[in-house]
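Every protein chain except one is present and positioned as in the full complex.
And now, chain A:
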């Protein structure tokens, strides 16, 4: 673990983080973070005990592993799993053979029994904190949002974006959360809100104390209460607030405001709109690559870049030695993106991070410049080069944001080599924790959903779904796989090759036959490029069709996605934001030379070829999302997004 993690002691300033929370080690918590552990041992012990006592029974839909240093008193079993989850030693090199490593990992990953209920995650992530009951509380609160009194419902309920009935929130804080946008903090207004809240809490606590009495029994009571009733469970953590003194509140407010600003910066910039002439011109001037615009642009997609692919690569190659601002490792990755040699968001992200890692190793601070600033701008230029090669996927955007954040937070006291080593270690840790380890966790969760005799359908080629299938096969489960594929990439054939090579029984078909084949399917496993915070799954084009047909046939659809790919953006259709591939591959069918009707017609004005890369699957079609934090419904995505971002800022 990273030795320098000083900001951990800084209390989490984000007002709205309630459903999942920081470890008990936190210093005085902000007044409205209802569930952080209070400084007072007396009042803190009941909830903690409550959370430890019911290990397997707590129904928590979302589990977020707590920051690692906070190994509070744990039951031994929990500590086991917890340690494994965050442990990064020997398995770090297992990148190449994920399934083998997963297999080897199985014995020491004490996998808790997962209950049958769809959203019951296992307890791996739940290790250190009093999280599960609150998580469940949040979910229950979502379900019963309408019944939650305004005061009690406030923050826990507001975790859940999509619950319509969350009108019970009293103040601006709630709406702020809903938008997931930082709002200018308004001290005056907040103060009144908090004061109100505190008064309410006081009253509630008094009532509770009267009702329950004090002592050792309290913990049992609490746990029951937590699991049983939403209202009370929300109250439990709140009971601790009034311990905070005013001074702490004020101090916090300052930090709060500052972090509010930070947060605002973090909100994704509006993307480049390519129908904005002036901006496009500006971008062209800056561009390293010269791209020719496609001749027949699809009218609906004028806001997206539509370039001719074929012309770019030779041009780049000829200028390979002139691209001075770009590190060779970066330009290599860029070419690979461009030619499609690396595809799949995990592979692309890892390739990019490793290229940046190499570039950082070779980097030296120019005289007279500050490392932090120069390195950030350097990485910025690398990234814009990569964007020119191929637009970044959302996961890559997240990774870069993480990286820039880390660099910005480098202590100024570090020497250059130390700083570089730190950043490199950060990159390594990101790759390992967020991708490799996350995939293992997903495999672990997902395998529990495969039974003997199942017919599993997958679409395209997702690396994590492949790992799941292979792992289940290694476990000796008897099942059949249907690989559905579509033009133009035909990635399914690659997956098919690998699966058949390992001895799995496979059926291969194309996407048009989906409703023919869906009759025999019992589960659908899909990969995703990203999961957006309204639950929309942004993935390879065609995924939406598969999910829709599966939904119509009442087949459960499980989307496997690492949390680092989650994003707070929302999207309703596949048009507003997408990526367009090379249009020419549409009219040429690989391996079918007789399909040449459109030869010579592509120059006409009337014909447009549209090669969409992604589409957006509405959350209605998704039964569950399997993440490294457990199995969650699509409605819980915003919660994970927020918690994950917090964690990311902290690491």
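Everything below uses one rule, namely that contacts are C-beta pairs under 8 Å (C-beta built on N, C-alpha and C of every residue); 3 or more make two chains touch, one makes a residue touch a chain; residues count from 1.
Going forward, contacts and distances are computed from a predicted model.
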{"item": "Hidden chain of the complex, named as in its UniProt record, picked from \"Vacuolar protein sorting-associated protein 16 homolog\", \"Translation initiation factor eIF2B subunit beta\", \"Neuronal-specific septin-3\" or \"Cell cycle checkpoint control protein\"", "value": "\"Translation initiation factor eIF2B subunit beta\""}
{"item": "Per the touch definition above, residue among A:304, A:403, A:609 or A:622 touching the missing chain", "value": "A:609"}
{"item": "Candidate in contact with the missing chain, chosen from A:379, A:450, A:511 or A:639", "value": "A:511"}
{"item": "Residues of chain A (touch criterion as defined above) contacting the omitted chain", "value": "298-300, 485-488, 493, 496-497, 500, 503-517, 519, 540-542, 544-545, 548-549, 552, 573-575, 578, 586-587, 589, 591-592, 595, 597-598, 601, 604, 606-612, 615-616"}
